[in-house]
Structures are given as C-alpha cells and as structure tokens.
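Complex shown without one protein chain; remaining protein chains in place.
First chain written, first letter: the chains are A and B, and each begins at residue 1.
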Amino acid sequence: MAQARLVEKHPLDDIIRADRMPHIWCPGCGIGIAMRCYAHALLRSEVPAEKHVVVSGIGCSGRVAGYMNIDSYHTTHGRAIPFAVGLKLANPELEVLVFSGDGDLAAIGGNHLIHGARRNVDITVICANNFNYGMTGGQLGPTTPYMARTTTSPYGCPELPFNLVYLLAAAGANFVSRWTTLHVRQVIDDILYAFQKPGFSFIEVLSPCPIGFGKSNDFEQGIEEMKFYRERCQLGDGVPLEDLGIDLTGDRPIYVGRFVDRDAPPYTPVRLEGEQ
Amino acid sequence: MLPLECMLWSWPIGPAGERVLSMRVFARTPLDLEKMARPRGQVYLIPERCKGCNLCVELCPRNVLEPSPQTNSKGYHYPQIREGHEGDCVHCEFCTMVCPEFAIFTLEADG
Partner (left out) sequence: MTAAGVLTGQHFMNGDHACAEGAIAAGCLFFGGYPITPSTEIAERLARRLPEVGGVFIQMEDELGSIAAILGASAAGARAMTATSGPGFSLMMENLGLGIMMELPCLIVNVQRGSPSTGLPTLPGQSDIMQARWGTHGDVRAVAYAPWSPQEFFDLTVLGFNVADRYRVPVLLMADEVVGHMVERVTIPDPDSIPRWERKRPNGKSKAGFKPFLAGEDLIPPMVHAGEGYRVHFTGLTHDERGYPDMSAEAHDRLVRRLVNKIDLHAAEIIRTEGYHLDDARIVVLAFGSTARSARRAVREARAKGIPAGFLRLVSVWPFPVEELRQLAGTVDAFVMAEMNLGQLITEVERHVTQPVIGVQHAGGAMLPPEPILKAIEEAAGHGAG
C-alpha cells in the first residue's frame, strides 16, 4: 500500500442510508460507532435485513433509526420500548431492536424499560450511555456520574446514577452486558448473540459525548474518553451486580462484560387452541 | 542474524511510533519469519465524511495514520498514511470498526 485511496462509497453503504451521510453527530461522538456495530451485526445476522426493524426514541441516539437502511421508527421520548413491543407481538417474525440513550430509556422511559425487561419480551435494546442528555445541550440524566458537571448540575451532579446492569438484571432481562465504544468487537458479538437469544436483551454501550459531557468533565475530545475507557475498563466477571456502578471520581474500574445470561421464558401472548 | 527489514517489522511498536528495542532480548522472533505471510491492508478513505476526530489515528495498533494537511469541504483534516509506514497496515479493521463516520475502511491489499 502506498497512500490511502480516496473513495466515495463504504462497504456498509447498503445497510445505512448513505444518501444522508455525513450524519449529525459531533466529531468524536460514540453513537456512530455503536450504530456501525449494529450494522455489522445486522449483516452477519441469519435473519434477513428485510425482517430487521429498529425503533428509537428522542435524543442523539434516537437519530440512529434515520440512518439505518431498514424499516425504522423514530418515535416519542421514552416510548420506543412499548412501540417495539407492539411491533414484535403483532409480527413475531420481525427482529426488533431498540436503539436509544440513557435519558430516553432510563428516565422518561424508565417504566417501560423495567416492564419490558420484566415481561422478557423478545427484543434487543442497545443503550448508548453517554452520561447526559446530549441533544439538548448536555443536561444531567439518570446515569450522570456523581459530581459530574452538566448544564443542569453546574456545581457537580448531586444525584447518584443508575447502575443499569443491576437494574436490568433485577427487572428480569435475560441478557445484560456492558461495553464501551472502544470494545467494538465485543459489542458486535453481543448484538449478534442478542438477536438469536429469546427474551429481553440489554446492551449498555458507554460512549463519549465530547460536546455535551466530555468538555465539562475533562474529556475535551472523544479520543480522550476512549483512552480513559482503555485505562479504566476491566472485565467484571465475578463482580457482584450491585458493585457494577460507574464512578468517574477516584480510581474505581469501569466493569464491562456479559453480566446476565439466563433463560427465563420470553413473553408469549396467550393463545388458545381451536379458534385460530 | 536476520535481515534488517524483518527485525524492523517484528519489534514491538510503542505509543509514539518508536520501536521498543529494549524488548529485543526477551521477544521471541520465529526463525522462519521471512516465510510467514501476514495480512496486508489497503486503507480507503471517504474524505467528505471525516470529522477529524482522530480515533483512527490514535487507536490504530500499528500507528499507520496521522492527520493530513488537507481538509475536506467542512474543514476537517482527514487522515493520511504516515510516511514510512506504508506497509504496516495489517488489515486488523480496527479503524473500520471504530470510525463513527463510516469514513475509513481497509481491504486486503492486492499483491
């Protein structure tokens, strides 16, 4: 190889809406990375692309639905999961994935998140967790780390964040894992695994948000937060679920890995014999 | 004594692109290294999509890339191959997977 070759088309352009590239996310934002992991997994999935459906909520992560070249539904804030449940139950052949963010899923959408997990509906949820509400300019959210600075916590966030893995495990999800946008191969593998695993799968993907979160919290650029993940992330095998919380102050590791992988029966609507 | 080129390839590379010569004594170099085929990659770029985030530049395990002096129409410096590193890409596809913009990918180099 001499120099890089300049081209206009990318191998994934068939599965993304290439006519809408470049997308709106900031330089260094991890949502694009998580989306491409989804795209990779989709192409390797045994289910044909026509049967894959993505549902998103509101926020930067919510824009993923608009960029994936599959049937996509960009719904209202917090309501992606029940919309996805309706889709899946009305047509069980669909491979339904909810792609959303920490605020959309765990704040306004929190009730639907825990009930979706409790019911163990056969959908996959990717939570791009960037510790804030990025689209609206960087406000605190349910996963904002303690004492982190955001526009609505200018003196440091006084709230403790959710430990989403623990929450989802308690709610009853069949599969829960956490990675970061640095762990691209693991994210792809987990999405593929979640596709074929019956029941509710939840994959938390920590993601840099340089403008909304990073800038106020010593991560000027996305690459700095990625390097931070590289230093602080550790596989959390054997760590009790309640100890998997994320704390950016101090030296606690950020635990990543597959944390819940069980086989509780997925939600099945009641069917009676006879009148079918 | 192995040919110089093989030694240059096989030494570990540090974060600043330097060869970590101090490990020479401890690293095991296969005797049939010259006969081993390794993947070679060709880097492809879509400059207009790049937003200059430098994730590919800084996370490439072979340190193949650097920001170029050129910019795209939005003013972002898209990457280029570092001089002297033209043959170093091993098609690990990490840049392909970590680029948020679908702006860079590698394919197996021809020849």
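Following the convention adopted for this analysis, a residue touches a chain if its C-beta (ideal position, glycine included) is under 8 Å from a C-beta of that chain, and two chains touch if they have at least 3 such contacts.
Because the structure is a prediction, the values reported are computed rather than measured.
Although it is not drawn here, the omitted chain touches the following shown chains in the complete assembly: A. Looking at A:13, A:71, A:159 or A:247, the residue that reaches the missing chain in the full complex is A:71.
Residue-wise, the contact with the chain that is not shown comes from A:83, picked out of A:25, A:38 or A:83.
The chain that is not drawn here is touched, among residues A:5, A:20 or A:262, by A:20. Seen across the whole complex, the unshown chain contacts chain A at 17, 20, 49-51, 53, 55, 65-66, 69-76, 78-79, 81-91, 93-94, 111-112, 115, 269-272, 274-276.
Here, only the chains that are shown with their structure count from here on.
Centroids of chain A and chain B (each the mean of its C-alpha atoms) stand 29 Å apart. Contacts from chain A toward chain B in the complex involve residues 1-13, 16, 18, 21-23, 25-33, 35-37, 40, 181-182, 184-185, 188, 221-223, 226-227. Here chain B touches chain A in the complex through residues 40-49, 51-55, 58-59, 76, 79-81, 86-87, 89, 94, 97-105, 109, going by the rule given at the top.
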